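A single protein chain has been omitted from the complex, and every remaining protein chain is retained in its original position.
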Amino acid sequence: MSDVAAPVEKPAYRSWFALLRATGAAGVASAVVIAMATLVAALGPALAPDSPFLGQLSYSYVGSIVGHPLGFDGQGRDLLSRLLVGARTSMVGPLAVVVLCVAVGTVLAVSAAWRRGAYDAFVSSGLDILFAFPGILLAILAATVFGAGLVAATLALSIAYTPYVARVLRGAALRERSQQYVAALEVQGASALSICLRHLIPNMLPLIVAQGTILFGYAMVDLAAISFLGLGVQPPNPDWGVMISENQSGVVQGYPLAALSAGICIVVVVVAFNILGERLYDQAQARRR
Amino acid sequence: MLVATLLVSSFIIFSALFIAPGNPIAVLSGGRTLPPESVKILEARYHLDDPFLTQYWLWLKGALHGDFGISIALRENVSTLIASRIGTTAALVLYASVLILVIGIGLGLVAGLRRGLLDTSVLAATAISAAIPSFVAAIVLILLFSVKLTVFPSLGNGRGVFGTIYHLTLPAVALAISSLAIVARVTRASVREEFEREHVQTAVSRGIPSRQLIRRHVLRNAAIPITTIAGITIASLIAIAAVVERAFGLNGLGAYLVAAANSKDFAVVQGISLVLVAAFVVVNLLVDLLYAVLDPRVDLGSRAL
Partner (left out) sequence: MSETRASGDAIADLEALAPPALLEVGGLVVDLLVEGELRTVLHDISLTVQPGEALGLVGESGSGKSMTARAIDRLLPEGARVRGSIRFDGRDVMALSGSALRRYRGEVAMIFQDPRAHTNPVRRVGDFMTEALRTNAGVPRHEAEDRAVELLESVGIADGRRRLTQYPHELSGGLLQRAMIATALLTEPRLLLADEPTTALDVTTQAEVMAILDELRRELGLAMVFITHNLELAAAVCDRTVVMYAGQVVEVRSSALLHTDPLHPYTAALAAARPDIASTADRLLAISGRPLSAFEAPPDECAFAPRCPHVRDRCRECRPPLVELDGGRSRCVRAEELRGRLGVRPHG
């Protein structure tokens, strides 16, 4: 009997590039925005036309002039320079949060999914208890205890977010665990650790990356909020959250650009992370089937 | 589970006193120098000579009776300080919640039930607003409605019912805007999803008219995931309110919490944190109860209580 053509199967992703392309135009555009922001964060001071720290009060809130395309902030410092240099702290904080959460979350999730039983119950209950605790509250508490600063805030947020990440990953780990290839490997005598490291986690990677991307957006918003409150990055350091609080008075006086520009930077980058994260998540779900 | 959360959280809040660098007295005083009589009062009040767990228990008991200690900076009972400010925060959170529920769910329903231009515009608008943090929204709102069009005030609490509502409008909108967008999106998605469900098909096959179908089968079922997201976002308002209060110069608990954190007024931070966490737990509890009403498959005994 002649063979009937089978419907086209979805190709497995052979590279991250293919995965990115699968997220569509919006996903790629977001990735570009993120790449640009990362570049700025990395190169910051080198790109700035002027010093972000030195300013002349007589220039306070002066608008755009030659050599200073965005004008000045409340303290007479070049706005563009402060925005460019501020990208660094605004992006590094969330990055640290994501790395910590994903690392700890993955370990907790995979170990709980693998061992199951009492260990899993214990970890899950522990996570559930901390699950919805607001990150900002913990950060404020941490600031009181350890003093204001980016480190304390970052650690606090990481602790607050990890239960959420761990819960999502645990679900995925459980699903992977029950796949047939895992049983096959176990029967062949592979150790739990090697199965997890070489098979389980790599198969969960698309989901982990998607989750991390979405998390970055949340962390960025929360950290900026904490800096806005004066409990995170401290002035005179340029940081988008700090800049909004510093220049808030300017808004009422009729000079909104300083505060607004920092706000726009935050929103643009967060939206990019949200869009990319959501698309990656959709891909991770679709691929599972 | 929620009771456990409350206990663990209170334990964390309490232990923070001991995790902080320096001895408890130094932490409580926030680096200020105190006269010896004050030190003695503090030691007695906090039972610092007793074992750790006893201290925790006594502190918790005191808190349940409304005694949160003394503010170092203002030398008043923390409980009085909280009481005078809790109204503002409560009003703000309530106002924002109403906005989220009415506008968020409303928009979501409209977008979910109809297609076309309305749906697309709601999707686009919510995609962007969901990413706007409250403090950025605050700036924009102040700019638009206080400075350019002097409709709303940008600072202060206002007096009386109408005065308060007037003053709290911009802050409430700033607080609600991103949550509103999220709730709208989830509502829309849930409604759409319910429409596709087989039991809706069954009802159609039995000739149930469209309006009734939507009311009794689609909306009633979509209410479950909508309640989840509404509950989560409203609970999170409690913490984010601090940011908005700061931005608008409101005299609420959140702003005070931040100020106390800055001035290292430990007792105040502990007291307010406890109140906020308790409020958080209560909101979650209410949501769980609502679940039990909405979804008969939920076994109440196994949940929060």
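To keep things simple, chains are lettered A and B as they appear, and every chain counts its residues starting from 1.
Keep in mind that, in the parts below, a residue touches a chain if its C-beta (ideal position, glycine included) is under 8 Å from a C-beta of that chain, and two chains touch if they have at least 3 such contacts.
What you see is a predicted model; the values in this text were computed from it and never measured.
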{"item": "Touch criterion as defined above, residue of B:K61, B:R114, B:K148 or B:H199 at the omitted chain", "value": "B:H199"}
{"item": "Listed residues B:P36, B:P51 or B:G207, member touching the removed chain", "value": "B:G207"}
{"item": "Positions on subunit B contacted by the hidden chain, ascending", "value": "197-199, 201-209, 212, 216-217, 220-221, 224, 294-297"}
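One rule holds for everything that comes next: only the chains that are shown with their structure count from here on.
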{"item": "Distance from subunit B to subunit A - Cα centre to Cα centre, in angstrom", "value": "23"}
{"item": "Residues on subunit B engaged by subunit A in the complex (per definition of touch)", "value": "1, 4-5, 8-9, 12-13, 16, 19-21, 27, 127-128, 130-136, 139-140, 142-143, 146-147, 154, 232, 235-236, 238-240, 242-243, 246-247, 257-258, 260-262, 264, 266, 269, 273, 276-277, 280, 284"}
{"item": "Subunit A to subunit B touching residues, read off their complex", "value": "125, 128-130, 132-137, 140-141, 143-146, 148, 217, 221, 224-225, 228-231, 241, 244-245, 248, 251-252, 254, 256, 259-260, 263, 266-267, 270-271, 274-275"}
